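For this view, one protein chain was removed and the others were kept in their places.
Right, chain A next:
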Amino acid sequence: MTPAAAMELAAATNENLANLSNTLIYSAMAVYTLAFFAYITEWLFGSRSKVGRTAAALTAGEDTGRAPAVTVQKAGGTAVLERPKVVTRAAAGARDVPDGPGAHGGDVQGDLYGRIAVSLTVLAFLIEFAGVLARALSVQRAPWGNMYEFNLTFSTVAVGVYLGLLALKKNIRWLGLPLVTSVLLDLGLAVTVLYTASDQLVPALHSYWLYIHVSTAIFCGAVFYVGAVGTILYLFKDSYESKLAAGGRPGRFATSVLERLPASASLDKFSYRVNAAVFPLWTFTIIAGAIWAGDAWGRYWGWDPKETWSFITWVAYACYLHARATAGWKGRKAAYIALIAFACWLFNYYGVNIFVSGKHSYADVG
């Protein structure tokens, strides 16, 4: 084969891969949409379930805040019958509310749809993953050279984190609906506004630090996102619980949805752990970025807008962690700080790329 023919063939392969990637992304969106409807169906069936209402009644009766403690079975398997059981109770001063039964509200059909939704999410995840892979092969580099690719990778990782937690048998199916909704938004934005056929990387991006720094940044963002969803739900559930505890009567819709979510304490703990778990990694991401900047631009830290906003995000999350250890700031106030911190992350991603110019602006829009 002549070199020219080889080149042409290579170009054609790239073209084909790029087209394949686009097809896969659109297919993934279609399957996510199906998953979205399945989750909705799960919630709808759940709203009719008796168990849901029982849980509400249970909570409503306990406005003294002294609900029965929850029994935890430990040391799983058959050994349980031989062992003493551990009783847990909320820490002093905390509300003792049992977790809701989940979106299906104990309804068998609802549960079935929930499972279907998860299966569809898995399928969509695989398709999207293949789409990202095809994209990477077509541009012959890591698939995070511009915002379009970044969006694709981001949602893939976020769904991956969710499925990973599910695989670890964590009780987080409640996350499914908000997650898939935002993944659809994220992908919609990607294929319309942000779509970039292909583009080049500036020499500064040619480094193994690209893989380290950018991949951890995307991963942290995805996990922070999951934490932020938990935080928002916590805020809703917490005001619902306070209202009940004060003898109030939340609206029917709010009751139907919120009574099926985990207790506010559980949601709070969930978001704390998610945020706390990635905070060291986020710290690492910033430091890795500084080292890379030191190699590529000759200075470790130059207060470039992207660097500045990473720093702001970092300090905001440190604020959140501190707030949880500070009397008078625990709970809702800390939760607001967590949301501000995530907003900083979002701004760093979209806002800085779109509104501010700096060395990082190769992350082009459209």
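One rule holds in what follows: a contact is a pair of C-beta atoms (placed from the backbone, for glycine too) under 8 Å apart; a residue touches a chain by one contact, two chains touch by 3 or more; residues count from 1.
Following the convention adopted for this analysis, contacts and distances are computed from a predicted model.
The complex appears with one chain absent; UniProt names that chain "Cytochrome c biosynthesis protein" among the candidates "Cytochrome c biosynthesis protein", "Co-chaperone protein HscB homolog", "Aspartyl/glutamyl-tRNA(Asn/Gln) amidotransferase subunit B" or "Electron transfer flavoprotein subunit beta". Which of A:163, A:254 or A:318 touches the hidden chain is settled by the complete complex: it is A:318. Which of A:48, A:249 or A:299 touches the hidden chain is settled by the complete complex: it is A:299.
Residues of chain A that touch the chain left out of view are 7, 10-11, 14, 18, 66, 68-75, 79-92, 94, 98-99, 138-141, 165, 168, 170-172, 197-204, 206-207, 209, 262-263, 265-267, 269-270, 272-274, 276-277, 279-280, 283-284, 287, 290-292, 294-305, 308-309, 311-312, 315-316, 318-319, 321-329, 344, 352, 356.
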